[in-house]
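Note that one protein chain is taken out, while the other chains of the complex remain in position.
Per-chain numbering from 1; labels A and B assigned in written order.
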Amino acid sequence: MTDIVSLLTTRHAYVLFVLLSTIGLYILMADENLVKKIIGLNMFQTGVFLFFVTSAYRVGGSAPVLENGGPYVSPLPQVIVLTAIVVGISLTAVGLALTIRLYNEYGTLRVDALREVIGDE
Amino acid sequence: MSDDRDSSRLDGDGVLRQRPVYTESQVIMTTVKAVIPFVMTYGLYITFHGADTPGGGFQGGAIIASVFLMIAFAFGIESTRAWLSNTVVVGLGSAGVLAFAAIGFGPVVLGGNFLDYTAYYPVFGSVLGLKEYEFVKYGMEGVEILGIAFIVSGILMGLFFALAAGYSAEVEETVATSGDPRDGADSARLEEPND
Partner (left out) sequence: MDDGGGAPMISSLAPVVGTVDAAPVLQSVGITPIEIALFVFVLLTAIMTALFRDVLAGIVIFAAYSLGLALIYTFYRAPDVGLTEAAIGAGVTTVFLLLTIAKTTRPPTDRLFAPISWPAVAVCGGFALVVGSTLTAFPAVGDPMSPILQNSEVTGYYLANAYDETGVKNAVTAVLAAYRGFDTFGEAIVVFAAGVASLLVLNREVFTHE
């Protein structure tokens, strides 16, 4: 029991990363609406970004702007996350364009209705 | 299947479809008019000072794009796009890619590696009077401001206008009657046979 408590107090941000990724995966799988699936995908991605930023953190450190001395946090995972956020918005935009096109072709945003309609063709 | 979708607001499920009707709202117009100079200044500041303070091309480009998104919300998406003119949006994105590629391939032309800014020093060092590491600094700033900020702001604005324009079947019919062969599976209204 104290093991779980110590896990929660020392690796709390990693626990949050697992929870956020799980909730994002659940939205992606369980919800029938296409737009909500894209929201779930975004939430999964933000969970992974939190993991990267947490791995760079240092208690008592400062932001990696090399002005004052003192210990800095690591700048490299932040670079990865910066690029990944912008790639994530590109992915979201293309997914939403596909959603608009699908709605115009088949008249529905629900995945189960789409499966029936496309299966009939 | 698509015949009555454009004539009434009920779609195939019988669901009332949202259409982006522009309603003039005094609150939004006044707020946007007051706020956008400051947001634009802030976006430009973040872009230009990305080398010494937190910031850079990505953040500045997104903030500058959001200025035009706010204008579109206040004054109507179609009129903003007409005022902004497609050339500006497409030009921003393309000019950013070309500038980034030019700054990157310049050293290859001069005999160095791709994106190796110090290769500019033997040729331009005496002309511009800069030391070697300063070429790295100005190459980086050029890539960030002329490359990334242009690309991100231009493409985000372009995506906004593209998503707002949506997809309409009239485009398919106009293109098809001009004789352009396409896959006939898309449009339900296509009368002419394809070549």
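We adopt the following convention: contacts are C-beta pairs under 8 Å (C-beta built on N, C-alpha and C of every residue); 3 or more make two chains touch, one makes a residue touch a chain.
Bear in mind that the values here come from a model prediction, so they are computed numbers and not experimental data.
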May I ask you to name the displayed chains that the omitted chain touches in the full complex? A, B
Can you list where subunit B touches the absent chain? 11, 13, 15-20, 46, 50-56, 58-59, 62-63, 65-66, 69, 81, 86, 89-90, 93, 96-97, 100-101, 104, 114-115, 117, 133-134, 136-137, 139-140, 143-144, 147-148, 151-152, 154-156, 158-167, 170-172, 174-175
On subunit A, what residues meet the omitted chain? 6-16, 18-27, 29-31, 33, 35-36, 38-40, 42-43, 46, 49-50, 53-67, 71-79, 81-83, 85-87, 89-94, 96-101, 103, 109-110
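To be clear about the criterion, only the chains that are shown with their structure count from here on.
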Given the complex with subunit B, which residues does subunit A contribute to the contact? 63, 65, 82, 85-86, 89-90, 93, 96-97, 100-101, 104-108, 113
Within the complex, subunit A is touched by subunit B residues 1-2, 5, 11-13, 52-54, 58, 152, 155-156, 159, 162-163, 166-169, 186
